[in-house]
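Note that this complex is displayed minus one protein chain, with the remaining chains in position.
So that you can tell them apart, the chains are marked A, B and C in the order they are listed, and the count of residues begins at 1 in each.
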Amino acid sequence: MKVAIVGVTGYAGMVLYQLLKSHPEVSQINLYGHDQKQAQPLYEAVPQFGPTETTLLLPYDADAIMADNQVVFFATSAGITNALAVPFIKAHFPVIDLSGDYRLKDPAQYEKWYHKPAADPKALQDAHFGLAEFENAQGHTYIANPGCYATATLLGLAPLVQQHLIVKDSLIVDAKSGTSGAGKKLTTLTHFSQTNENLQLYGINTHKHIPEIMQEVQTWDPEVPALQFTTTLLPVTTGLMATIYAKAAPGVNGAAVAKAFNDTYQNDFFVRFTSEQLPTLKQVVGSNFTDIGAIYNPVTNTILVVSVIDNVIKGAGGQAIQNFNQMFNFDPLAGLPTTVALP
Amino acid sequence: MKVAIVGVTGYAGMVLYQLLKSHPEVSQINLYGHDQKQAQPLYEAVPQFGPTETTLLLPYDADAIMADNQVVFFATSAGITNALAVPFIKAHFPVIDLSGDYRLKDPAQYEKWYHKPAADPKALQDAHFGLAEFENAQGHTYIANPGCYATATLLGLAPLVQQHLIVKDSLIVDAKSGTSGAGKKLTTLTHFSQTNENLQLYGINTHKHIPEIMQEVQTWDPEVPALQFTTTLLPVTTGLMATIYAKAAPGVNGAAVAKAFNDTYQNDFFVRFTSEQLPTLKQVVGSNFTDIGAIYNPVTNTILVVSVIDNVIKGAGGQAIQNFNQMFNFDPLAGLPTTVALP
Amino acid sequence: MKVAIVGVTGYAGMVLYQLLKSHPEVSQINLYGHDQKQAQPLYEAVPQFGPTETTLLLPYDADAIMADNQVVFFATSAGITNALAVPFIKAHFPVIDLSGDYRLKDPAQYEKWYHKPAADPKALQDAHFGLAEFENAQGHTYIANPGCYATATLLGLAPLVQQHLIVKDSLIVDAKSGTSGAGKKLTTLTHFSQTNENLQLYGINTHKHIPEIMQEVQTWDPEVPALQFTTTLLPVTTGLMATIYAKAAPGVNGAAVAKAFNDTYQNDFFVRFTSEQLPTLKQVVGSNFTDIGAIYNPVTNTILVVSVIDNVIKGAGGQAIQNFNQMFNFDPLAGLPTTVALP
Partner (left out) sequence: MKVAIVGVTGYAGMVLYQLLKSHPEVSQINLYGHDQKQAQPLYEAVPQFGPTETTLLLPYDADAIMADNQVVFFATSAGITNALAVPFIKAHFPVIDLSGDYRLKDPAQYEKWYHKPAADPKALQDAHFGLAEFENAQGHTYIANPGCYATATLLGLAPLVQQHLIVKDSLIVDAKSGTSGAGKKLTTLTHFSQTNENLQLYGINTHKHIPEIMQEVQTWDPEVPALQFTTTLLPVTTGLMATIYAKAAPGVNGAAVAKAFNDTYQNDFFVRFTSEQLPTLKQVVGSNFTDIGAIYNPVTNTILVVSVIDNVIKGAGGQAIQNFNQMFNFDPLAGLPTTVALP
């Protein structure tokens, strides 16, 4: 299969490209820069690929992409992807979009949270929100790959919300992410002397992943009204942890919580429920796993859930490949890393 | 004034000693090791003090300590201090104790959380819990200096609890600390290859600082029943952040929260309320400040408070000096750092 | 092929095991603990492998190892491996030894640098020093896998020494390593609060890798008398850099240096010579590559060479697999990672 990536020079695109190179169903990967004027060796633009990388970064041309490939991955920014995707949508050409531009069904919500014009309402309706463990991409043409925070949070919340184990207005998520989630763009927030030995909160009550979390949560239980969501930038490069708190619904205890997680994820290879053994950040970095632990505290009647992912794999390129595998009915594990960086 | 430190080789003791060296009211500092057999140059035991440090670490002798000093600081571990303190208590000799051994009034609580025999109940009752901004140490002989997590958490909670701004059973604290809080002892949790690029939760629902927080909170409002409290080990050396969540009581909004913090801390030099500008960890490291920000979210009716301290200064040695200053009626700022490590 | 690992719980063994799991010629991996009393799930001993790891750690039994496997990897410590290896040597059973016990040909050298009794002199002579790019393991039964510092240093030195491009007594190596090189053992040197934001030199003029470097260098040019070698512990988990300085021999310039490196490594997939573009540490971490850059400075007549490796892959488990591939005439790239951790 021939696949295209647009936006390979950003962190999500880089990881996606590296994963696709070892995907057994992929025979060729063509790389395009959305503002690339002429072909250029990828190694020049992304030295991390090493001196033996000889692939070219090609100029952007929607027709050529459709002619030469069977699917396109967009790893371009929100606001950019929106317009780039139009000809592909018109042509019903398969797209897996890692940006946030087609995740929200309601254009007004997009404009409220992204402060940009929304995509075509019909296209938004048709796009599939690709939370891989819960929404099967098969039969869909346009996949909106979830955000990193949304992925860790939703997988940590799903059993609680779906099985009505919690007090509905009590959800709190204290999420923490490494700097790779903030991308390659130079910012004061991610300047080493500023980030190192520090914790910085950002996007309080305004983070763009909040509405996609709420949209999905409300498909599971429309009565969950809102979510308190906090993001903290960690002095680590990779890894994302969502620490989730909720009051237990009447009668719910630790055993009920454990059963709900075990039942929900018993057939999901990439979600590992570790019971009361709360996961560390590093135990998933390098892999596509989501590790989740949960502890019910009878003293406070509070359920604590800790959900960790590699934000550039499960939170971006890895989940995109899960969606790719579903879309084309490949082995669900194909091309997905199951080992972590040791030690 | 001549002062003694027992336990100068641990991180809290090291910091305390360094601060006392520049305290204007301290003329001499005598150092004792609780298991020191003979005098030894401090520099040998603690190379961080540098080759010009010539002070000796003296063998432990309670009578000599009382004869040669006017106050003793214990920076020894919980379980050790308990017994060491007995002759000083009998002699009504001034003690500032950085351990947890005399913080809890109820012996049963101590034994439940510390899994060790409690100190004498009368001595526990007489000990003063030295949360410097709220409890004045003047007139007290035995000061139990609060724990680092307790300090950041209580200062972040005080206005909310004292002024009844919150739903009483809704308190959640997601606290994070650097490794210096775990001390000098070698552990797997703090082995560099394990800690670096990682987040590790520990002491879930069992952390020893929970009961001292609840004890103090209930002196402010006996109807607050409990506290959900989580601790996460950060890959940084110094700094502690308490991220606090609570549901707002009916009628409470952002302005009410801000007013409560401003009113509470208007005369407290070492607490800086930064309103909706949430503090970063680094902006207090190196100083005795507690910086606090708060944001009320009307969508979730939740108050978010972020409280940061330097865990070895405000969370240990610095607050001990605040108590020392109160005890002897010195300038409240004497010997306390007001600048941070730049950049 | 069935393979055994003894010592899988250390960092080198962990990495080796993870690599062997995806080696196309390996059908089964049996794990043994040299002091394991009874079978135990590996996940208990090494939580990093994740909750889905179900392999057992088996008690040590040399006969069983030989009966059930076709080759054994020792990832046990120097001083331990020495004795464990004896029955395998006697039986001419294939061994790949990651420890330092059989690297030095001269027992007196071993005893001088390791302060322990050396192995049998005949066995030392028969052991093959497996510097994979220069010494082919085919036909050998006992492979002594080189140390991490030795690997990076020797690959950076080889063209200079072999082609006599340098003043023979002018070699200086300023080497730096991440903490994983120091292993899992808890030490003050690798305590997070000590290591973080620090640089610590250690083993000055006494590092155990010095004699194996000199032994190999002198097989290339017996007239090189000695090597100034310094090791510095970095506040990073993984990665090793050897910064090499030498005076250029008369007539040697930058072009001659570049030609020597290009000629030497033109057929070595895992060594990438990047000319005057000096490599960064991270550009090899996660892979089996050695990246090398070199700059000749005419003002000082000095050649600067920078050689970087992933110390637990190319410096341990990866090179062991290169030797395994040579030993059994497998594809030289089989089982070896060619991608790095992004970003």
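Quick notes on this structure:
Just so it is clear, contacts are C-beta pairs under 8 Å (C-beta built on N, C-alpha and C of every residue); 3 or more make two chains touch, one makes a residue touch a chain.
Remember, it's a predicted structure, so these values are computed and weren't measured experimentally.
Contact with the chain not shown here comes from a single listed residue; of C:145, C:163, C:190 or C:237, that residue is C:237. Between the chain not shown and the residues C:119, C:258, C:306 or C:336, the one that touches is C:306. Screening C:193, C:290 or C:325 against the full complex identifies C:193 as the residue touching the chain left out. Shown as candidates are B:55, B:70, B:141 or B:274; the residue that touches the absent chain is B:274. Hidden from this view is one chain, which touches subunit A at 11, 179-180, 182, 184, 186-188, 190-193, 195-197, 235-237. Interface with the hidden chain, as seen from subunit C, comprises residues 169-170, 172, 174, 176, 178, 193-194, 197-201, 204-205, 226-228, 230, 232, 234-239, 241, 243, 245, 278, 280-282, 285, 295, 297, 299-302, 304, 306, 308, 343.
Within subunit B, the residues in touch with the undisplayed chain are 11, 14-15, 18, 21-22, 47-48, 50-52, 180, 184, 197, 237-238, 272, 274, 277, 282-283, 286-287, 289, 291, 312, 339-343.
The rule is simple: only the chains that are shown with their structure count from here on.
Shared contact partners of subunit A and subunit B, listed by label: C. In terms of Cα centroid distance from the overall Cα mean, chain A ranks first. With rounding to the nearest 5, the Cα superposition of subunit B on subunit C corresponds to a rotation angle of 180 degrees.
Here the spacing of subunit B and subunit C, counted between their Cα centres, is 46 Å.
Within subunit B, residues 178, 193, 197, 235-237 each touch two or more of the remaining chains.
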